[in-house]
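Subset of chains shown; positions unchanged.
Letters A and B mark the chains in the order given here, with residues in each chain numbered from 1 onward.
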């Protein structure tokens, strides 16, 4: 009644800076460059006809150092209990946000490699996993319409006494699919900081068209952050963010390419553009190789840092990167 | 030769205060409300006829946040190696105290939910798990008499150099059973602090009568704490503690009720009373739902805090609570 599963991803990552010539690069043998290394335990129980019990406990692993990923959380990738009644499944625990799951599809690099979309779409990284979450998900009704919704009393740590410093979070993500070819997804996230009385929201829309010979995907996102006030008027910081991606399979090889762009809407002229190109080669169903390159052009020397990230690390101010590695599922 | 097992318990818990109206309640989606969420590995080897090797390695999981329970100990629920010779089994490692195991039977809520007996019987919480422990347990001789004993060089952290700050702990728990209907249990715990030269002891007696239609249980405990001196004479703090519990099964449903009372014996008039009521409903052998309510009345505003606890949290000064959740074994 328990399945042990996982993935180990190890490779080489290099990051450097195309802006500041005095900064030398970083060489690393890193874990989880394309997909986070993990060890998981999951199970399903048929409680009664039409009702299933489910659970997932998943540890993120920095296999380059034998430590726990996700900032040291022992089972920090996912840990939840679910009841699946067919028309709706309810889950309680630490879980992915609907937004993070959506971009797993839209981003050709699927949250991995130096070229991951969240280098520019930083709001996706902020809301990757939600603690203390109540999640509802449906199947595709009429094979067309599905919806995911999530609520948390505190998306970060444990709920505080009197819930004083909690970050109340909810999100709703409707999805449409038309056959295997066309998919439209949307998301609205609402993040209320009880201590600061600020609300950050994200509205976004994505689409995926799968022509068979190529998969084209795109997204538009509009984060609005009251937690980052701008100027004397303390206007919330706002962004327009665009993503365009392509995945082109040739047998065991897949070519991956993406373009991501972010610009503030507060006349600060904080622009950032990322181009990413890469590929994967499948040795077998369970093992593949990957390779990727990314470069960011940005004018935001002062404010927000946009940088390519590698496996073990997240954001920093290096502006281009390369990686090469092997990924093994079990 | 290894069995992977575990339990995920997730639910909603609410705590509030019936004393101080200005204090707002705490809402939480919590892990391990009724039973601590866990992932375990265990095995048995038939070394020779009459001799078995055994082990348990068990991780406590805060599934609401993907972190390790038991204060961050990776395998903090249990981790021990045992040799079972039939007439006696010896175990070495981090283990439950005999007392904690006894109250798992006496407390109708079995150390879980907001109404757990250890909210009032705080000494049971202090000695839940013992590090560096040598444990001896016997089967019921003549189907009637059994005894558990435990010794530790330091019940908390690792044994110090020169054992200077260690807390030497031992306990002995004789048990009698008369058929399936009647059980009497006793425990004596002895906790010596080598740094402070103080000894805390607990003497306690419990009984369980199972009428089939209902199970009635009760306990009396007398903690005596030299580590908490009282007044100018520095008398050890002493308590009388009483517990009464009932479990009434109706098919898949079980009604749970308990009453717990603590009063100091140092004429400080520190009284605390808890009433707890709840229930469990079994969907299947492996999955059930639970619901519970607890309320504490206490006069001890100044000294010891008695509060209802929920899954992820332990003691605090909230005085009533409610919880509702689902528990799944695997």
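Here is the rule we go by: contacts are C-beta pairs under 8 Å (C-beta built on N, C-alpha and C of every residue); 3 or more make two chains touch, one makes a residue touch a chain.
None of these values were measured; they are calculated from a predicted model.
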Query raised in the report: Number of identical chains in the whole complex, 2 of which are shown?
Result: 3
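Keep this in mind: only the chains that are shown with their structure count from here on.
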Query - Relative orientation of copies chain A and chain B, as a Cα rotation angle in degrees, nearest 5 - result: 120
Query - Centroid distance [mean C-alpha coordinates] between chain B and chain A, Å - result: 40
Report summary line: In their shared complex, chain A is touched by residues of chain B numbered 4-6, 8-11, 23-31, 37, 39, 59, 61-68, 72, 74, 283-284, 286-287, 312-313, 316, 318, 325-326, 328, 330
Query raised in the report: What does chain A use to touch chain B in their complex?
Result: 1-2, 4, 41, 43, 45, 47-48, 51, 53, 55, 57, 70, 73-81, 83, 92-94, 129, 131-134, 152-154, 157-163
